[in-house]
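Here the complex is missing one protein chain, while the rest keep their positions.
Going by the order they are written in, the chains are A and B; count residues from 1 in each one.
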Amino acid sequence: MRRSRARKVGLNALALGVFGVMIFPVYWMVATGFKRGQDIFSDPPVWFPYHPTISNFTDAIHRAHFWASVKNSIVIAVAVVLLSMVLAFLAALAIAKFGFYGRRAFIVLIIAVQMIPLTALIIPIFLVLSKAGQVDKLSGVIVTYLTFVLPFTIWTLRGFMLGVPKDLEEASMVDGTTRFGAFVRVLLPLVGPGLVATSIFAFIQAWNEFIMAYVLLHSPENQTLTLWLANFSTSRGTAWGPLMAGATLTALPVVIFFIIVQRKIAFGLTAGAVRG
Amino acid sequence: MKARITAAVVLAVALAVAASTASGSTRQSTRKAAANEVVVWVMTDAQNGWPGALTAANNAFKAQHPGVDVNLQLQSWDSLLQKFDAALAAGSAPDVIELGNTQTTKYMAAGALSAIKAANYPNSKTWLAGLKSSCSYNGKLYCVPYYAGARAVIYRKDMYAAVGAKKAPTTYSQFLSTGTKLMKKFGKNPNFSAFYEPGQNWYVMMTFVKDWGGDIAVPQNGKWKAVFDSPKAVQALTAYKSMALKLSRATKTNDEAHPYPSIPFAKSRAAAFIGNGWEWPYVFDPKGGAAPKSFAAKMGAYPMPSHIKGRFMPTFLGGSDLAIPISAQHKSLGADWIKAFTGTASQKIIAKAGNIANTTTLANVNKNNPALAPFAKAAKYSWFIPTAPNWVNVEKANVLKAMGTALLTNKGSVKSVAHKYSQQVTKILNAKS
Partner (left out) sequence: MSTRFPAAVADPPLVGRRRRRPLSLAGSWSAPYLLLVPASAVIAAVLAYPLYYMVRLSLEHYGLFQLVRHKGEWVGTANFAQIFHDPEFWHVVARTLAFTAACVSLTMVFGTLIALLLAELGSKMRLLVTAGLIFVWATPVVVAVDIWRWMVDYEFGVLNWLLTFLHVGNYNHHDWFVNPWSGWSVITALVVWGAIPFVAITLYAGLTQVPRELVEASSMDGAPAWRTFFDVTVPLMKPLFVILISLSIIWDFQAFTQIWIMLDGKPGPDYYVMSVYAYQNAFGQSEYGLGSAISLVTVGILLVVSFVYIREMVKIGELS
């Protein structure tokens, strides 16, 4: 009994240590957002903002186009999430549930596409979108992000689908539904956790991406938050306080999104483990 | 469950606010480059440093072209050229672009900028020679000087006085001896530098080379040859190395922007440093040094004295130019905007913000400002980078910065380091473009 208690204390201490080490840089970012200028560059370091100020946050929010950037980032991220879920679900269905000529080739292809460095494609993609009149438009960025998000989401959703027992599908078809009906009614809810997980992935990719957005979006009203963050650095130095405040604000929606969906993940975990 | 609801509510509220406040801009974001618009790319520096000049220019432009919108798109130095290259590739360049004066030659040589006539622009007869040369290629003019920056030494009068230097040094040997005394008196503090010189501050390194009569690179038989391994240059580099190692505790692997010396200076970690005029107000900027106003009483500035009596070391004339890309949609509108922004009204504001205006007629704008006057004075002797088309590739490859580090971290004798990096520069300058 004592041994397991000691073990528990030991494990909890370890957990706290892991938590502390992992979270410190994030803490540093948030704390710096609340520090006054003289506390940011100081020696010894100011560990906790004992004289907190929200001036960095107000500075950040009042910078030009903050709210426009928020709106643009949200529009792009939500669009990418919704579209990728639909398109990836359909494609994953194809490669998970059907046998057809070229299936393995398609799978290898989507793995290979992930290996292509994005930086090599900046100018060619810009050329293609420019010809299609999609430069400086959110739709151009959305389509680009979709391209980079789809391979991974298709591959992952396929895995989830493979995990669903065949009998469930077949059982529902005995009831007289069409094959597609079986997909929607049976498969869709069961790969719910998979959809949630891939939507998180798509959201983060779309939310944090910089270089394609920088090249594709020109007007300041069309900027995303990551581009907006870049304006804190001039050739005259980086405004650290407002930058960290802006960064905290940028990270916030992702965290909120997580909080909303993390229950679904946990539910999905336990649901998946129970097999009838 | 509660957290989830709270989070959802927060997100919904944020979304609602964002959507409502941003709805006004959707109108603008769907507009295309219409005939009633001029697209301008300038750096965030302008918005952050001299926004009044931008406003003045926009007002003047709008007065001249009432139906035309100014589509101002702020850029960052890091990725500007990437974006510009992409725009050029697609044939959709802006109407006005700001380029660093070390970047222009490459684009002029590639035919990316359209030729212009000086006479059409304000104050062209009195443009700064250094800037004008960065706009000239093969006898033609391809851009308009925007502003320049000269470097001088900013120092702590009280620390200098504490070691007996009541006036600023006027010779190089005075500079050295004062520095040595400062290190003796304050050097016990491991963070203290008598002269804060980051290892990759190649502008100062090359200033020494120029002062000793050396050069960076010269044209030779239709090619370029880097010559900072010449005997004079090696002499200069040796002097630079010994000065930096004796008087500075700044990082050897980074440059004068990481951090800006104003910041350690504001924390009394440096008695002096070489910087641009705007580094002075940066000492007090809450985002920079965050020093109290009273700190100003302890500060002074002087042009870096040369090792040749009666002169200053020539300062690197940094700066920016404004150009009209060859594939711009509205070249004449772009030209008019440039005229407004480089006119006397805007230039005056730019100069008062701590820069050097593009025309010598405004050279004395800061004469009575003790903070900025020495910088204008220092611009009397200046140097510029070799006007080779591939020069900007040398900068992008960080060759001279790497050389500074190698020099100060003893990666070989001064001569061998100079020779190794000269060869690299020669290779890049002569690469097929």
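What we mean here is this: a contact is a pair of C-beta atoms (placed from the backbone, for glycine too) under 8 Å apart; a residue touches a chain by one contact, two chains touch by 3 or more.
Everything numeric here is computed off the predicted structure, so don't read it as measured data.
Across the complete structure, the visible chains that the omitted chain touches are A, B. From the options A:V18, A:L82 or A:V184, the residue with contact to the unseen chain in the full assembly is A:V18. The chain omitted from view is touched by exactly one of A:T53, A:N72 or A:T226, namely A:T226. Contact between chain B and the absent chain runs through residues 78, 81-82, 85, 88-89, 91, 106-107, 109-112, 190-191, 200, 249-255, 257-259, 263-264, 269, 326-327, 393, 396-398, 401-402, 405, 409, 428, 431-433. Looking at chain A, the residues touching the absent chain are 8, 11-12, 14-16, 18-19, 22-23, 25-26, 28-29, 41-45, 86-88, 90-91, 93-95, 97-100, 103-104, 106-108, 111-121, 123-125, 127-129, 143-144, 146-148, 150-151, 154, 156, 159-160, 162-163, 165-166, 179, 193-194, 196-197, 200-201, 204-205, 207-210, 226, 229, 240, 243-244, 247, 250-251, 254-255, 258, 262, 264-265, 268-270, 272-273, 275.
Convention: only the chains that are shown with their structure count from here on.
Those residues of chain B that touch chain A in the complex are listed here as 3-4, 7-8, 10-11, 14-15, 17-19, 21-22, 25, 28-30, 39, 43-45, 47-49, 71-74, 76-79, 82-83, 85-86, 89-92, 191, 257, 259-260, 263, 266-267, 278, 282, 285-290. Those residues of chain A whose C-beta lies close enough to touch chain B in the complex are 36-38, 40-43, 64, 67-68, 70-71, 74, 122-123, 126-127, 130-131, 135, 137-138, 211, 214-215, 218-222, 230-231, 233-242, 253, 256-257, 259-260, 263.
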